[in-house]
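Removed: one protein chain of the complex. Kept in place: all other protein chains.
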Amino acid sequence: MKKHILALLAVAGLVTLACGSGSNQGAQGSTIVLGAPLGLTGSLTKESALTKQGYDLWLDWINKQGGINVNGTKHPVTIKYYDDTSNANQSAVLMQKLITEDKANFLLGPYGSAATATDAAIAEQNQIPMVEANGAAQSIFNQGYKYTFGVLSPANKYLQGVLDMAATLNPKPTKIAMLSADDNFSLEVAQGVNDYATGLGMQVVVYKKYKNGATALTAEVQAAKAVNPDIVLNSGHLAEAIAIHKAAKEQKLNAKIFAYSVGPSTPDFIKSLGKDADYVYDGSQWTPQVKYKSQFYLSVSDYVAAYKAKYPGEGDPDYHVAESTAACLALQRAIEKANSLDAKKVRDALAALDVTTFYGRIKFDSRGINTFKPMVVEQIQGGEHHTVFPSDVADKQPMYPTPSWDQR
Amino acid sequence: MTTSQRWQRILIVLGCAVIAYAVLAPLTSLDGAQALNLPLLTDKLWFRLATITAMFVVMATAWNIIGGLTGYAAFGNVAFFGIGAYTTGMLIAKAKWPFLLALPLAPVAAAIFAVLVGLPLLRLRGHYFAVASLGVGVAVGELVQNLDYRGEPIFGGASGLFMPIFAVPNRDLYFFYLMLGAAGVSIAVTWAVIRSRFGYGLIAIRENEEAAAVIGVNTTAYKVAAFALAAALTGLAGGIFAQWNVFIDQENSFPIAYNVEMILMALLGGTGTVFGPAAGAVVLQLLIQFLSGSLPITLDLPFVPEDAMPVLAQVVLGVLLALVVIFAPRGVIDFFGGRSRLTIAYLRRSLRETSI
Partner (left out) sequence: MADLVQLVIIGLLAGGIYAAVGVGFSLVWGVLNIVNLAHGALVIVGAYLTWQIFTASGLDPFLTLPIDAVALFAFGYVVQRGVINRIIRAPLLFTFLLTFGLNLIAVNVLLLIFKSDFRSVTTAYSGAGLDLGGIVVPYIRLAALGIALLVAAALALLLNRTRVGLAIQAVGSDRDAAQLVGIDLRHAYAVTYGLGAACAGVAGGLIAMIQAITPTAGEPYTLQAFVVVILGGLGRVSATVVGGLVFGLVEAFAQSIPGSGSVFANAIAFGVMVLVLVTRPQGLLGRLR
């Protein structure tokens, strides 16, 4: 019997138990608690880390300002994170923890469409607004939920900018090979291309759906090569974009345009592929070269500088970071407009929000998704990201057509 | 009265108290109780944690019927969970059935599927059965996500299925009791099976299948029946999960990790027993939740940067797992009821029995 107790004591000794931390801000208003479950371990670790960077960048800034201004009182902000191990069901538990236990005033989104869909239902049941930046699948927003807002342009727009750009190029590319992962988001991106291409006089000549996360994609690339396409599009994720580009080189698939929905915007893509990354386009929510006139928060160039100061060695912030920061900005502005911390009032303010930030315009349609911000197109040129379309925000001309593999 | 008997009594009393609390405390959230100014003993987080724990109790207990009693290491039971979830999901989202009408079909569909795949699969033994059942689990999830009919996804495709949120009154309380009921049913079923002729047959198969056949057990029928029973219970949990969670897709209804977790829970608690898997489910689920920070008490290791905490928590989970497997191969239930005590000698004996 004594041994039982000893064992228990040993365990208790090893683990220091601590309860929630009390805040110690002095004369200011009460602390506003925000919360987000993220995949800090598991398969979505990379993307979740970028999301967290975006949230933290804003957090530093707002607290340097003294907090969010409500009725003349500055409320400092804290963000609570939990690790959902990249598991949507665990994300739901942690959302509820944030709401019930941590008394989060407002919620920030997790990473990924599946977790976002699950968490949206939790936000709805608890009537706490959730502003999310990393679940672009429209199906989430077609459920009539009132408390979920997404600052991103919806999935179907992801590669439409690339097609718009392609239509202006000479000689005009027409034959598209589309390779899509089989997840929610990627399929909506692919569907968007299918719907849009014919209107521009282009056609999807081969459409291949592959397993989400697959890295053996040579046979798919070979199927694309068989039709000799002008444009090779991928709607998928970073790992697959790298795999497809490697296979394209190996199989000597030469196209005029290689454009991928997710991947090329991250430093990992360039680091992994080296010089081969050049000429690749991606449809991006945001690039460091955009020229939006920020109504509050930082200008685009200051944002890039702030990012580089906080995360040295990581290159320019990519759009996952920027959109995550934008989610915080939307929430901040809505709280200020509502002049209240009341969940219902802030929700209404979010629904009525219309503001331009470094990230572009943020305004939600009746479903709660930001359909008012255009996507931009960037291209990797000489190992760096440059914005090439639309021309009013572009800093470089597209390098077109992509030279064949043996002429690089 | 010996020390171990005293411990046994204390534990039984404690266990009854915990169960009584779990069953009665949620009632304080009813409007009637609130109107009487009764203190609120539960909140939405409590409900979510309790419901998900009960869900794992069902899955681990159901796995025990095929894995623990019959000795067939099923590694793809998550397929039944997913089939149950998608059965209710499809009926609610596409056919607009009310939830309570759709739910009974979840275990039925899962059981039918288990009979169909069980007939060929259960001819395999040992590792081969484990791997084949894993294959079935993976394949079913893939098919559900991707099967199209004339360009339209049959089962909602990658977008998954959404169900109405407020389909029932007092939804937190409702789904907790439903899942708790399912847990109670699966434990009761196990209890009944163990005491029946059927159960003796299953155990005979586990100990020596050839000998069981010789003494007149229809091994094929018994194995398939046990598999179907496990599938039905797992499917029931899936069916409740669908409406509880509102949204289902391939990722949350066919998580491969659940295969491992339910087995782990059964082993942790003690396979082949009535209450072992349930105890294991509660213990492991609480541990997982503790490490991921969703309990009121959180892990706080000194000298560890905050960013590294979640990763270290996963390492801790892995280490604990390894320790349990190495040192307590009969499960935690072995310490209750006076059979064994957690002593150095016990650990030594466990090691000696299994190592070379």
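As written, the chains take the letters A and B, and residue 1 is the first residue of each chain.
Operating definition for what follows: a residue touches a chain if its C-beta (ideal position, glycine included) is under 8 Å from a C-beta of that chain, and two chains touch if they have at least 3 such contacts.
Only a predicted model underlies this, so the values are computations on that prediction, with no experimental measurement involved.
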Missing-chain contact among B:Val260, B:Leu286 or B:Ala345 belongs to B:Val260
Where B:Leu121, B:Leu229 or B:Val282 are the choices, the one touching the absent chain is B:Leu121
Answer key for B:Ile10, B:Ala188, B:Val214 or B:Val315 versus the chain not shown reads B:Val315
In the full complex, subunit A touches the hidden chain through residues 41-43, 45-46, 49, 182, 207-211, 213-220, 222-223, 226, 238-239, 242-243, 246, 249-252, 266, 268-269, 271-274, 276, 405
On subunit B, the omitted chain is touched by residues 67, 73, 75, 120-121, 123-124, 126-128, 130-132, 134-136, 138-139, 142-143, 145-146, 148, 260, 263-264, 267, 308, 311-312, 314-315, 317-322, 325-326, 329, 351, 353-356
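Definition applied: only the chains that are shown with their structure count from here on.
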Taking each chain's mean CA coordinate, subunit A and subunit B are separated, in whole Å, by 34
Touching subunit B in the complex, subunit A uses residues 1, 3-4, 7, 15-19, 40-41, 82-85, 87-90, 92-94, 96-97, 99-101, 114, 117-118, 120-121, 124-126, 137, 139, 143, 182-184, 186-187, 209, 211
Listed in rising order, the residues of subunit B that touch subunit A in the complex are 3, 7, 43-46, 48-49, 52, 142, 145-146, 157-160, 162, 165, 171, 245-247, 249, 251-252, 255, 257, 289, 292-294, 296-302, 307, 309-311, 313-314, 341-343
